[in-house]
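As you look at this complex, bear in mind that one protein chain is not there, while each of the others sits in place.
First chain written, first letter: the chains are A, B and C, and each begins at residue 1.
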Amino acid sequence: MPALFPRWTNTVSRLTAGLLLATPALGIAALMIYVRSPFATGQFTPTEQPIEFDHRHHVGDEGIDCRYCHATVERSPYAGVPPTGTCMNCHSQVWNKSPLLAYVREQYFSDRPIPWARVHNLPDFVYFNHSIHVNKGVGCVTCHGRVDQMPAVQQVEPLTMKWCLDCHRAPEEHLRPLEQITSVTYVRQSEDEGLRLKQQYRVHTRTSCTTCHR
Amino acid sequence: MSPVHDPASDSDTHAAAAVAGAATAPAQVDLEGAPLIIGEHTSESLNKSLLDHVWRKAGPGWWALFLPSLAGSGLLLTCIVLLEWRGVGVWGNNQPVGWAFDIINFVWWIGIGHAGTLISAILLLFQQKWRTSINRFAEAMTLFAVLCAALYPTLHTGRPWFDYWLLPYPSTLGVGPNFKSPLVWDVFAISTYLTVSFLFWYVGLIPDLAALRDSSPTRRKRIVYGLLSLGWRGSGRHWHNYKIAYLLLAGLSTPLVVSVHTIVSFDFATGVIPGWHTTVFPPYFVAGAVFSGFAMVVTLAVPARKFLGLRHVITDRHLENMNKVILATGLIVAYGYLMEHFVAWYGGNEYEQHLFFSNRAAGPFHRVYFLMLFCNVVIPQLFWFKRARTSIAWMWIASILINVGMWCERFIIIVTSLQQDFLPSSWDAYSPTWVDWGMYIGTLGFFCTLFLLFLKFLPAVAVSEVKELNQELKH
Amino acid sequence: MSDHRAPEDGFKLPVLGNQDPDPGPEYWRSAEERAGTPGYLEALSQEFPPGADLPPEGFARREFLALLGATAALAGAACNTKPAERILPYTRTPPELTPGNPLHYATAVQRDGLATGLLVTSWEGRPTKVEGNDEHPTSLGAAGPQDLALTMQLYDPSRARLLRRRGTPAALRTFLLTLAEELKEHDADGGARLRFLVEPTSSPTVLWLRDRIADRFPNSKVVAFASAGRENVYGGTALAFGKPYEPRYDFSRADVIVSLDADFLRPEGEGLRHARQFADRRDPEKGPLNRLYVVESLLSITGGMADHRLALKPTEIGAFALLLAGEVAQVTQSPLEAELGARVSAYFADRPEVLKLARAAAKDLSRNRAGAVVLAGRAQPPLVHLAAHAINAALGSHGRAVSFMEPATPDVKTGPRALAELVAEMHAGKVHTLCITARNPVYGAPADVDVAAALEKVPNAVYHSLHEDETAPHCAWFVPATHPLESWGDARAADGTITIGQPLVSPLFSGVSEIELFAAFLFEADRGAYELLREYWRNQAPAVDFEAQWERWLAHGVLPDSANDPQTPPFEWGKALGAIALLAPAKKGGELELAFQADVKVGDGRFANVPWLQELPDPVTKLTWDNAALVSPRTAARLQVGTGDVLRLTLRGRSVDAPAMVVPGQADGVVGVALGYGRQGSEPVARGVGFNAGLLRFGEAPWFASGLRVERVAFEKHPLATTQQHWVTEGRPIALDQSAAEYREHPEEKTESHKGPEPSLQKPVEYPEYKWGMAVDISRCTGCSACVTACQSENNVPVVGKEQVFRSREMHWLRIDRYFQGPLDSPSSMVTQPMLCQHCEAAPCEYVCPVNATVHSDEGLNEMVYNRCVGTRYCQNNCPYKVRRFNFLHFTGDLDPLERMGMNPDVTVRARGVMEKCTYCVQRIERARIQTRLDGRPIKDADLKTACQQACPTTAIVFGNLNDPESAVSKLHARPRRYDVLHELGTRPRTTYLARIRNPNPELG
Partner (left out) sequence: MSHRAPKPRKLWTVAEFASAEALLAAVRAVRERGHQDVDTYSPYPLHHGSEALGLKKSRVPMIAGFGALAGVTIAYGFMYYINAVDFPINVGNRLPHPPPMFVPITFELGVLLSALSIFFGLMFLSRLPQPYHPVFDHEAFRTASTHGFWISVAGAPASSDTERLETDLKALGGTNVATMREETP
């Protein structure tokens, strides 16, 4: 009489055993890769806005300074999404008939806010302060990327805690002169510039938890 | 030769002893009177007597025990769901008493878990022949107890879904665990202990699974046990590696047992709270663990050997030996208590003195305290008398009382210490809720469920080892 | 942050902007008028108020969403998922506003008709935090628990939302029109059937309106009522000087103080100033200490500070006053007559300690005549006040430590008598229209003055209140009131200083302010409070640029030199002596006495619906969510009752069931009960909490009465949730105290073994830049608990409810430990010790945390990272000070959207399952750091205060940088009195304490 198990069961059983052992390892590895991928960090996904506001045009072509609209960036934790009034400053003169801006005018005159969609969304227990970064030589581009090339703004940096820490540990990599803070095209002049500016602006970054979490 | 002592190699001496013994009374060994195996047996008969219960249909007795246990597991599940839904607040834990039933039961179960490995490993290394018929049993108990224990630290956190933060993994947060925290040590100790005990248990099981495979009445059972036994053939080449592997696992487990409860004791010993901040904890926790573990083995072995008809292999001699161990470890525990109080008095630390002499002995839980002393210090003393050591009824009651006592010990250590520490303003009362009790009863049910399943479907004693022993004795 | 004034570029309203007199169509007060049908209004009343469901303009910024989303965030959901989050910018940003930075506005709140000046923090139009205005003479920068809880009262979802006529919603216009009709009839008889039952007020504008109403209806009457008012105080001065005066005690000049049942340190109104001045004289390094004798029946925080304390029945206080007067007469040359004392010394013959204390106190007073202050409490009848004034006059401290002023409010008669007369009129049907602005008279009136029944006789009663309370259902009209933080107004402090109260937010519901209501009687309601207020003040102000002046007034919160000048009217000895003599007790009162007190937390019941205050532990009893029948241990033994037993208190045929609570330090034979509980109105929080002691209150005995009968209700228990179970230190060196004499001999005798370096294996870490630390002077701390509420408000500390407090899961980051010294049945003294995170440099909580959720910052803060916490509670177990708080349940889960508006956006709202604790207000540190670093300067004391420090009336809590030798805290740390709690554990706490110094009279040894 033949044996209980045919010969092929040997191979199968060994393969199964091997597989069972491999799965958790592979699973964890896959997870590690996922959390670093844009799927998890939300990078590189252009966000749709209530109106087709084009940074390429305003920043790139017109060369409007970031601070014209994001006015509080230098004195508040929040860069500030411009009040509709700011749009109207120009657009009551130019394109004041444009159908593209109908919604803006409508909201403005009915005194209702424009519900902009948040692009750079930090967790709510993270307290990021724009003013101190901007005043210590961290340029807009450093975190927000080349908005002058984005039809619809997207998040280009992972914005993970590790990413924050890396800069807080070696800020000199990312410092630039204050007069260049909003420049989208600035390239650092020399190797030691970062260190020099770090001295000059008395940048001393902190990695204590309460710097960001309160 | 392998560095570890090979039991097979010196069987001659045993054989000699056996012969000597055989002269007076057949099938006896050692200087002790009581036999390790009662009656004349062949491998075949042993095989039959030890494995048949697997083939027999489960009797009403088994069901009568199994269904309540299953209900208990259900209760456990309910409580866990409630706990995760509402939060730790469903327990009685409060502001000064941050840990209560959760950690009490954790330590209690872990302690029970210790007997298994101890019996299997240490007794194997020490050539204690009497271990063979109870070790499987004890190992299973260990495994299930540690499973129950592991539940608590996992679920006791406020946000269990973040428990993985205790593990070192490449995180995008850039922050890792704090390896100075005894809780992280626990994670590694418990998981290691669980894995090693499982391997040890399973490796021991393989030959018996093969035996089950080959004595299965039906093809389906054959296939199941066949797969479980991984195609074990009992080949000389298998045994060649098997013996040494098993010995090495034993050799590893021995320090592991000691380390695990030492680390558990560090949870408290590294604290600053009076009643926790004590250097005597590690040895006295380990002793206490063995103490309660053996008690639990007795509690389980007494009925099991009756129902499964294992009296001929789990003899009174085995039980008596275990009672001796209980007595010995009980004395160490008693010494631990004594030292705590002595140091508190002699050290002249007012906080310690308050804790031991006012709070524990006269505080809100003094009844628990005296129950603990009675069960853990008084009860074992009766094992000085052979009558008590050998009376089934008595040892069973005693073993249960001891388990109660050890639970009380953990309660006293954790709750009373936290309840009244340094600033009287923060002192407060503690009372458990029904969920606390529910989870405790639930884990008991869960444990019994697993254990009954084990008794039903797996050999309760290490058959091949008993056969080997039997053949040695016959020489 | 540091600058407590709004920027100089204009002080427009944060939200209202320049409110035009006729509120524009966007206010649903007028929207409601358009669709005036009741059904529609009911529907409105069901839905969320504006600001809850759809945020008002400029409101829904990230912080607000943060709060809404914080729960999810903390549960880890928001870590890598992207909720469809919307940013709603302003259409036009108000010029003074920088989104993301808070503004501070000065305003004022009235208590007993007297103003306390406040500064309120506002985030894009959301007031979140109340602080004292340090320019205000009453507040001096501090604030009491009730002031600090104003924000929570503002965002109370159960506030009245609709104007009602006989219960059915009505439109404001309907009310105004109907009222106009009614008033036409009153014109006929000059308002003979028109009455006003008002809350005492000092508001010049309101008084101006009241005068104009009086002109228009010469026969109308105004009756002021407050159930726990200061009538006796004014009554006392009236007896002494012929007309009521506001007595003003300058405790900075008081060397010896004898308090006759006066709880003058109570953290409300003038108590804030008293506490500051008093505490400054308890600091041995700052000059000679004052000495405080307290004679009282119930233990108060003032009694806790006493150097010598005597517990007497309330009826015996007067006798003691007489005794004291006699003793003073014996030791000093004065119009007082020695035999005054003789009449009572017999009464106290069997109590030598009383006589001894009286004599010693008298000697002490006479040694410091200029600095002698004897004062009586509001619960004592005018005669006792008279006696006190007489003694002061005899010693000559009038015009020195004690002076007198014109009362800031004309409503000096606020007691039951006037009310009783009105009620009689009402019963007689002589009142047709009654306008009630007094707080809840049906509940507050004495039991024998049945306001409710009388109201039924009044066809046209108008009730103006924040809640639809016990009074509302009995009135024809209910008019929802605006909250002080949402309405324009003005008020005067006790010394007359004027403050313009500006609103922080536009009315959340259809509220009508008191000014607008009175204006309605002049047909000017539609002008709005703002308009009327400005009109009044424009007329007051000199011609010069009014606008600029107005802006300055608002900015500073006080009108410069508007205070009345202190005077010393001649004491009328003739009448006085005879009157005082009446204080001699007729017979020996052996029977039980009942003593009422306005609750420190909920006042006369008006704050009963504020969870913060309900959960605030009573400074003395540590009781939360209840009031109780307080009895001394000896009395308890005599009555054979224990804490938690239910007693039936019977007085003159009326009885109330109340849980007993045994409290040391209380006079034997006295049952103490707090007013303000047992509310039956529509307020969900207040409803059914505690029992209504007012039911035993009678018109002629509003504060205490003898002849109380007490029996125990068999088999009935009422669990009392106290936050401190154990009341003695067990002789442990925790709250150290020492007599001034000992201190002068060896300053460090007590403390030297509790400070300095402890041997350690670890090398201490260096903190080069900042080194934050705190010093708590328990010689100053009165235990008033203002800091607790301030912390709760600043740090979004949740309220957990009675059952959880009972399970000992209260969340207060800062608790005040209270220890009695000596035998519990007659404790020699009481010490209060604020206990908060000590920020140990070698913190036991830190190394046990498995996930690095609590670690040390580079400035020595013990950081608690909520979002990292998994909740093992190991840190809490290992904290020797037990100051960590765990979210056992989802305490912030069921918050009303309206309540969420009160949250501080700078602080994460913690979810279930995480540990929390005092952070030294790290959010303020970080704000200050960023501000100063933008300015390129280091942080100084002026830039940074913790919430508790800011609120503390006695400045007992000082926080700052220990690396800065100039900082106040490092100076305090260097004081000989400084010590560390549990120093021997080697935790090296950053929060250290200064031992309490007592100044007992050597003669009393």
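The definition used in the following text is that a contact is a pair of C-beta atoms (placed from the backbone, for glycine too) under 8 Å apart; a residue touches a chain by one contact, two chains touch by 3 or more.
Please read these numbers as outputs of a predicted model, since none were measured by experiment.
> Can you tell me which of B:Pro60, B:Pro217, B:Gly236 or B:Gly348 touches the chain that was removed from the display?
B:Gly236
> One chain isn't shown here. Among B:Ile38, B:Leu125 or B:Leu199, which residue touches it?
Of the listed residues, the one touching the omitted chain is B:Leu199.
> Tell me which stretches of chain C touch the chain missing from the display.
These residues of chain C touch the chain that is not shown: 760, 762, 764-765, 840-847, 849, 852, 855-858, 988.
> Since one chain has been left out of the picture, which residues of chain A touch it in the full complex?
Against the missing chain, chain A presents residues 1-10, 13-14, 17, 165, 207.
> Considering the whole complex rather than only what is displayed, give the residues of chain B touching the chain that is not shown.
1-4, 8-9, 11, 42-44, 47, 168, 174-180, 184-185, 188-189, 191-192, 195-196, 199-200, 203, 207, 210-211, 213-215, 226-227, 230-245, 248-249, 252, 255-256, 259, 263, 266, 463-465, 467-468, 471
Basically, only the chains that are shown with their structure count from here on.
> What whole-Å value do you get for the distance between chain A and chain B if each is reduced to the mean of its CA atoms?
54
> Cα centroid separation between chain B and chain C, in whole Å?
59
> Which residues of chain C are in contact with two or more other chains?
855, 868
> Check each residue of chain A and list the ones that touch at least two other chains.
Counting only residues that touch two or more other chains, chain A contributes 35.
> What part of chain C is in contact with chain A in the complex they form?
Against chain A, the touching part of chain C is residues 57, 60-62, 65-66, 69-70, 73-74, 78-80, 82-93, 98-101, 855, 857-859, 861, 863, 865-868, 906-908, 919, 922-923, 925-926, 930, 933-934, 936.
> Quick one: in the complex, what on chain A touches chain C?
For this pair, the touching residues of chain A are 35, 40-42, 72, 75-78, 80-85, 107-108, 111-118, 121, 123-125, 127, 129, 131-132, 135-136, 202, 206, 208-211, 213-214.
> Where on chain B is chain A touching in the complex?
169-175, 213, 219, 222-223, 226-227, 230-231
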